[in-house]
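To start, the structure itself, in structure tokens.
Only a single protein chain was left out; the remaining protein chains are all shown in position.
The block that comes next holds chain A.
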């Protein structure tokens, strides 16, 4: 690790596993449940949060000494809102279909607890470089879970990955469908995303007993 010091690299690696925003801090659940029926949407959502959180953390960190603490939430909101609108407009301009799929959930990044959480907990007390790493790390941790959940939901729910049929054609009955396999409609509903997130938490905690709290 020549580029990053050990302490700095922990900022990125920690949220990926042992301090994951979704599975350990249980933040940002709503969007994880709502948009993970397709892998593509999960990926774009992950990138959007990566952008908002990476830049937002830097901006807040740069302003941390001049924000009066009484109005810091409003300032934070303005920063997030600006960044989210940029993401939203870019998506609408270049990926209109996708932005329709994600619908309000791009706008709702503003209320994503991970973002306000990182602003409050980290960016307000650390320099811009460290804040940037922290933002990237947490957004990646969020994106990883989204992609895992999206992978299973799209594969088992629609038999596709990134919209490409991988299990054969469900209507023409080719591939595994010829054997009598059927798509699992439950996978496309948000409750199943909750169960998958729960299973990930289960696996993670049974591998690392230190994460179990009573």
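One rule holds in what follows: a contact is a pair of C-beta atoms (placed from the backbone, for glycine too) under 8 Å apart; a residue touches a chain by one contact, two chains touch by 3 or more; residues count from 1.
As a convention for this text, contacts and distances are computed from a predicted model.
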item: Record-based protein name (UniProt) of the chain missing from this complex, from "Na(+)-translocating NADH-quinone reductase subunit B", "Rod shape-determining protein MreD", "Acyl-CoA dehydrogenase" or "Phosphonate transport system ATP-binding protein"; value: "Na(+)-translocating NADH-quinone reductase subunit B"
item: Contacts of chain A with the absent chain, listed as residue ranges; value: 180-182, 184-187, 189, 195, 198, 202
